[in-house]
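After the structure tokens below, expect a handful of questions from me.
With one protein chain held back, the other chains of the complex are shown just where they sit.
Up next is chain A:
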């Protein structure tokens, strides 16, 4: 099949965004193994490395927890507040 790019795939999924972001990546060092790992494992492309920081676009988060598991303590990540965040209609 013609593969829909990531932004189109995410566009098909419903999100009810929380105004308070549930991810804090400010302690990750760009270029570090942990930063590379979170970028690699995130299926939603939430993380982006700039020369000075690792940025997280929490609004696209699918809430799997893969990033937290590979960040060796360098990430603050919680589930978003109740009723907010991703809302699967199929699952």
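Heads up, the rule we're going with is that a residue touches a chain if its C-beta (ideal position, glycine included) is under 8 Å from a C-beta of that chain, and two chains touch if they have at least 3 such contacts; residues count from 1.
Here is the rule we use: contacts and distances are computed from a predicted model.
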Chain not present in the shown complex, as UniProt names it (candidates "FAD-dependent oxidoreductase", "Branched-chain amino acid transport system ATP-binding protein", "Acetolactate synthase" or "Carbon-monoxide dehydrogenase medium subunit"): "FAD-dependent oxidoreductase"
Where the unshown chain meets chain A, residue by residue: 1-4, 6, 8-10, 12-13, 16, 36-37, 39-45, 62-66, 68-70, 78-83, 85-91
